[in-house]
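All remarks here apply to the structure that follows.
Coming up: chain A.
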Amino acid sequence: MNTWYLGLAAILLLSIGAALWRVHRGPSAADRMMGAQLIGTGGVAVLLLLAAAGGPEAAIDVALVLGLLAAFASVAFAKTATRSGLGDPESDAEP
Partner candidate 1 sequence: MAFFEASEGPWPALLIGVPLLAAFTAIVTWRAARLLIWSGAAVVPVLSVVLLARVIHAGGLRLPIGGWAPPLGIAFAVDGLSAGFIVVTGLVMAGVLLFALPQFTASAPGAAESRAGYAFVPLVFLAWAALNALFLSGDLFNLYVALELLTLSAVALVAIDGRSGTIAAAIRYALFGLFGSLAYLLGAALLYAVHGTLDMALIAERATADGATVIAGALMTAGLAAKTALFPFHAWLPPAHSGAPAPASAILSGLVPKASFYIIVRIWFDVMPQAAGTIMPVLLGVLGSCAIIYGSVLAIRQEQLKLVIAYSTVAQLGYLFLIFPLAGGGGEPQPWAAGAWTGGIIHAFSHALAKAAMFLCAGLFMEALGHDRIAGLRGAAHHLPLTVFAFALAGVSLMGLPPSGGFTAKYLLLTASFAGGQIGWAIVIMVGGLLAALYLFRPLTYAFTRRGLEEREFARVPRPRQVIPLLLAGLSILLGIASAAPYDILQIGRPHAAVEGLE
Partner candidate 2 sequence: MSVLDLITILFTGAGTVFFIAGTAGLLRFPDTHSRLHALTKADHLGLGLIAVGLAVQVASPLLALKLLLVWGLAVLAAATTSQLIARVALPPHLERQKENAGQ
């Protein structure tokens, strides 16, 4: 079973490696951010699999923290894309 988990984790790593290409290529900043988002989720999945594959059980806590914080960079990015950097990307009204 451990080998199965580790194998899947390795495959996910491969897929992360592929997603890096999107971060590299862009073309827009949003594309790069999306690549990072997918890699973040992939990383969380790898952590869960590592925990299952006889790794430290607390790796799930790491996954929890990553899952919690993964969104932050994207939110910060979306925020900075507004005109003043302070508004809401969903609306053009400014404070």
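How were these picked? Simply put, all candidates are chains of the complex that A comes from, given by their letters.
Assume a residue touches a chain if its C-beta (ideal position, glycine included) is under 8 Å from a C-beta of that chain, and two chains touch if they have at least 3 such contacts; residues count from 1.
As the structure is a computational prediction, the values presented were derived from the model and not from experiment.
Only one option in 1 or 2 touches chain A in this complex, and it is number 2. Residues 1, 4-5, 8, 11-12, 15-16, 18-19, 21-22, 28-31, 33-35, 37-38, 41-42, 44-45, 48-49, 51-52, 57, 60-61, 63-64, 67-68, 70-71, 74-75, 77-78, 81, 89-90, 92 of chain A are the ones that touch candidate 2 when the two sit in their complex.
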